[in-house]
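This is the structure I want to talk about, given as structure tokens.
Every protein chain but one is kept in place in this view of the complex.
We call the chains A and B, going by the order they appear; numbering starts again at 1 in every chain.
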Amino acid sequence: MNWTLLGIWIGALLTLCIYSFLYKDNPFYKFAEHVYVGISAGYLLAQDYWVQLRPNLFLPLWNDYAQGQVHFGFIPAHWYLFIPGILGLLVFTIFIPKVSWMFRYTLAFTVGVFSGLAITAELSARVLPQIGGTLRPLLELQNGHVSPWETFCNLFLVVGVLATLIYFFFSKEHKGFIGAGAKLGVWYLMVAFGAAFGYTVMARISLLIGRMQFLLGDWLHLMR
Amino acid sequence: MSFLTKALTLDRRWIFLAIGIVVILFLLIPITLPVDVTPESQGVYDTIEALPSGSPILVAWDFDPASKPELEPMALAVIKHCFRRNLKVVAMGLWITGAPLIEQDINQVKANGFQNKKYGEDYVNLGVKVGGYVVVNTMAQSIKDAFPTDYFQTPLEQLPMMQNLKTLRDFPVVISFSAGDPGIKDAWVPFAHQRYHCIVAGGCTAVSVSEFSPYLQTRQLSGLLGGMRGAAEYEKLVDAKALATKGMNAQSFAHLMIILFIVFGNVAFFLTRRKRVQGAEGPRVQG
Partner (left out) sequence: MQNYSRLRSGFRKAQQLALNNHHFKNQGLRALLLFAWLALLASTSSAALAPPEDIKAFDTPNDAGGSNTITWKASPDDSLLLGYSVKRNAKPEGPFEEAGVVLKGQEEFQDAGLTDGQKYYYRVDARVLGDSASSAVAGPAVPSAQWFNLGRVNILAFIMLFAGVVLWYIARAKKGAKLFIRRIAGLDAVEEAVGRSTEMGRPLMFIPGLLSIDDVTTLAALTILGRVARKAAEYDTPVLVPCTDPLVMTTAQEIVKQSYSEAGRPDAYREGNISYLTYDQFGYAAGCDGMMLREKPGAVFLQGYFYAESLILAETGHSIGAIQIAGTTAVDQLPFFVTACDYTLIGEEMYAASSYLTREPIMLGTLKGEDLIKLLIVLALTVGVVLETFGKHWIQALFQ
């Protein structure tokens, strides 16, 4: 039995079932949709065990990888892993109204750790360097002369950042100077969204091309 | 109904069909449009090219099969470049559903001219670890803590290549193929680059290019491959034209068609709006 070929045929047929939605909703699309939802739920559940729980919790509890041995003693090798294990179990208490308050401990731990790691990282990677990068001279010199293009780019960047910040200022109504700044900010936002949208159209066409390469190449062998 | 009004109320399925036909047609027609290399893609190439032979390099597959058409071609081209430069590749991933892609891609490159590359000596597959920047942070302290074994459950001490690679800091360069979070934005740049001073470069889906561009400007990324176009550019740089280069023909003509639709649609919209303002019956854009 050529399992690869079977897999290609199943993939191709499911692809066509999903694409039939472009015409209109139909039983083939519904079938493919339900198959995908069901399989993805089951697949992720299995992956959660094999990729997350087993190597991160169950195995290290009793295995001592540093020594390369399995340690089936009364006290597990990495006994402290019981603490995150119990915190993980407490998440399920959210389904039992009487004890659902216990879930808050897990949430507090998760939010605290992730915030602590992420705050300094976000500031050092995304906030401070970007503010520093916006500090451009209003007149850009090249070889001792003012470079018109670089000067224009600097002004465009600085004005755009300021206008966008003004748009997201919520403590004042958008009237007068602030209103004008906010309107300019909206223009900048829309141009940025247009650029992002253009990139996304490119991404979506690329995904279509990828699927077509599969159908035409791997399935029908029409592509060289 | 006038022609313009009909055009504005055109059933969207005709547009789907037109795009589909254009893509299929230009995938089958064997023409090759030229691909120009952008400075951003050149930056990735130069980053890898600057490494001495035998240097370790960390390559992260931060994507799943949904982003395969854009990111897998660039992953294949980059791995080919790394093998050609005799770099020691340590492969890993942060996306749970991307785990099988790592071994599949490396084997595909090996089968095309690099059969001499030995597992454990020339490359290692650490597999996938979920946790995003927590994994990167852990790797900075000890790779073994994050990955006690490789993808094949072999302890890292038994892999010759990993003897001298203890932490993230032992890698001068990190390449990430990032489909979203976790990836370049929240794991590799803030931690591997900002905190642990690794040079970070990589590729992303076209959707994320405008979001990651500020990192190029501040040199937090030394290079970026953007979508299928970036993959095609890298294929040109390593002289290994494959799926991405072939796909760019269809991409270019599909874009042309979309531009024509947008221009035509806007012209029709503004012309019919003028008529509506003058009191004529306007179109109702079909939902």
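Following the convention adopted for this analysis, a contact is a pair of C-beta atoms (placed from the backbone, for glycine too) under 8 Å apart; a residue touches a chain by one contact, two chains touch by 3 or more.
Quick caveat, the model's predicted, so the values are computed rather than measured.
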Chains shown that the absent chain touches, full complex: A, B
Candidate in contact with the missing chain, chosen from A:Leu6, A:Ile86 or A:Leu128: A:Leu128
Touching residue (missing chain; options B:Val207, B:Ala254 or B:Ala268): B:Val207
Residue of A:Ala46, A:Val99 or A:Ile119 touching the missing chain in the full complex: A:Ile119
Where the unshown chain meets subunit B, residue by residue: 12, 50, 52, 66, 166-167, 169, 180-181, 205, 207-208, 210-211, 287
Footprint left on subunit A by the chain that the document does not show: 18, 21, 25, 29-30, 33, 36-38, 40-41, 43-44, 91, 94-95, 103, 107, 110-111, 114, 119-120, 123-124, 127-129, 131-132, 134-139, 158, 161-162, 165-166, 168-174, 189-190, 193-194, 196-197, 200, 204
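Throughout what follows, only the chains that are shown with their structure count from here on.
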Cα-centroid distance, subunit A relative to subunit B, in whole angstrom: 14
Subunit A residues touching subunit B - in the complex, by the definition given at the top: 22-23, 43-44, 47-48, 51-52, 55, 60, 63, 65-66, 68, 113-114, 117-118, 121-122, 124-126, 129-130, 132-133, 192, 195-196, 199-203, 205-213, 216, 222-224
Footprint of subunit A on subunit B - complex, ascending: 13, 16, 19-20, 23-24, 27-28, 30, 66-70, 96-97, 99, 127-130, 133-134, 137, 144, 148-149, 155, 157, 186, 189-191, 193-195, 205-207, 209-211, 214, 217-218, 220, 226-229, 243, 246-247, 250-251, 254-255, 258
